[in-house]
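Part of the complex only, each chain left as placed.
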Amino acid sequence: MDSLLSLAAANVLSPMVLSFALGFAAALARSDLTVPEAAAKALSLYLLFAIGFKGGVSVAESGVGADLVATLLAGVALSFAIPLIAFGILRTVSGLSVVDAAAVAAHYGSISVVTFVAATSALGSAGILYEGYMVAVAAAMEAPAILSALWLVSRGRKETHPNEDGLLREILLNGSIVLLVGSFAIGWITGPAGLEEISSFIVAPFKGVLCLFLLDMGLVAGRGFRNASNELRPPVILFGLAMPLIGGTLALGCAALLGLSAGGAALLVTLAASSSYIAVPAAMRVALPEANPSIYLTLSLGVTFPFNLTVGIPIYIAAGGLVA
Amino acid sequence: MQTHAAKRVEIIIEAPMEERLTRALAKAGVTGFTVLPVLGGSGRSGRWSREGQVSRAGGMVAVVCIVRPERVDTLLDAAFAVVERHVGVVSITDCQVLRAERF
């Protein structure tokens, strides 16, 4: 308990989380502070490239076995399953329509790479190791949830086909998955020698870049929250706080069965607990345009993301320590 | 200077739909169009702005097509099939063009 508290304090008072808080507060105060869209996108490319590359290098160092495949499959299964649970809960407690509930559910089955990155960074500060292949698991968990959500909607009607117009291909080849998997492969191929060549670009400044990126995330989350908070009724907000813990608990069970390390377990829990706000919203605009974006975006980015970043990650790290 | 009557169709649509729209236009034989970026806007689904977005999820674009008057209905049918279920606005203006052979 003590260590949980000190973990939480170290996390909340880190430059990363404080940068997010600064952005969030600036947006609520309606400051005109903004990070240009191109810069924000460049920062996210950097983070994806760096995290993928480092994951690949660590797999090159440690070798790869059945555990990678098993964890990948577990991640995919979680991503398929969590939307079904989320949908059931939302339909019971929230009063959202089928389409809105399915769209929200898709976000919680998928993952947030930035939450994952923040968790790896917190693990690093705490000196806890984790399996390098968790990056690949993150990539594998992005898409399945979208299929679950489309299936949930299509049960009730005929017209939406998951593969309408190449949507499936689009989801699987979306930029962040490709970059994450690709840089993972590059890291794997070039190994520690490759890392040495570019480590003063992808390792040394990493946390600082993360600060600026989280500043922008805070701005965006704060703006979304300010504009749309009145569309979120209390049961929906509560869902945004409880669902990470439900998904996380499920993932904790998987981690125990898989025999992951403490750090690996913390990351699998974080992935399950996190919710998407890039890939899934874009897919929803194409596949379920009737779903209201201010509900799913605000909930994911304005409620669950800050919750995970501040309170969630220390809990998930502590939980990871319990099962390892 | 010699000019010719034409129609200027402006379609404001969500960025994730751009690809589908231009594919539909091409299928309908409309091969000339220009895509402009959009910074923000407001409509029935509220106010939005590029700044309040993470990445491409919610942005919009404006697609401008200049066509001969007799082709405008084909164009609108094709566009409407894509825009129908989505947010977005279609407007048509009379215009004049140079070099009619290009349209």
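Quick notes
A and B label the chains in the order they appear, each numbered from 1.
The rule is short, and it goes like this: a contact is a pair of C-beta atoms (placed from the backbone, for glycine too) under 8 Å apart; a residue touches a chain by one contact, two chains touch by 3 or more.
Only a predicted model underlies this, so the values are computations on that prediction, with no experimental measurement involved.
Formula of protein chain copies in the complete complex, based on this structure file: A x3, B x3.
Here, only the chains that are shown with their structure count from here on.
With centres set at the average Cα position, the gap from chain A to chain B is 34 Å. Partner chain B is touched in their complex by these residues of chain A: 34, 37, 40-41, 44, 165, 217, 219-220, 223-224, 227-228, 277-278, 281-283, 285-286, 289-290, 292-294, 297, 301. Within the complex formed with chain A, the residues of chain B that make contact are 14, 16-17, 20, 45-47, 50-58, 85-87.
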